[in-house]
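Complex shown without one protein chain; remaining protein chains in place.
Right after this comes chain A.
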């Protein structure tokens, strides 16, 4: 079981109960909708390697319980997260109203530079919509969040949400805004990047050898 990747990012999925956090994760990883899912107690996990701007990034995703009561528990999982999907349900204003609380927690407890993408899930239930796209995108802008409306049922924008979030983190690393080596950045070098870092010339040497053959 050898996995090669350049970076490992710790991701969170947060938001109220019943907004579809676990289903988003399941859709992202298995590429299908889980219609008989249990509710998450505590935390569940997923991981996937994606290719973003020519880098292999392994996402280590922490899918947390949504009930308010569990916050004291789930808060302890925020530490060192590099990215987060903040999920609400477009058919439930209540889940939208709770966003500020979730956001405060995430900014306070995860890494300072955490990249958050707001996901208005259940896009397929447009007829029951209680939160407009415009309103949510304004909220996202005011709070410096990326924003997508997603559907864990159809898969629309699900992969995009994870990829966009990862891409932004990579950009921040490249621009120097994020330092992966800082403690609690939520970023680790993968094997590939480590090899390059330790012996930047080794790649050349190997290819030179190949030429000699």
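Convention: a contact is a pair of C-beta atoms (placed from the backbone, for glycine too) under 8 Å apart; a residue touches a chain by one contact, two chains touch by 3 or more; residues count from 1.
Criterion: contacts and distances are computed from a predicted model.
Chemist: Between "LADA_0B04852g1_1", "Rab-GAP TBC domain-containing protein", "UV-stimulated scaffold protein A C-terminal domain-containing protein" or "Nuclear cap-binding protein subunit 2", choose the name on the UniProt record of the chain that's been left out.
Modeler: "Rab-GAP TBC domain-containing protein"
Chemist: Using the document's definition of touch, tell me which of A:43, A:109 or A:125 contacts the absent chain.
Modeler: A:43
Chemist: Quick one: say which of A:65, A:119 or A:165 touches the chain that got left out.
Modeler: Only one of A:65, A:119 or A:165 touches the chain omitted from view, namely A:65.
Chemist: What residues on chain A make contact with the chain left out of this view?
Modeler: 17-18, 36-39, 41-47, 60, 65, 67-70, 72-73, 76, 93-94, 97-98
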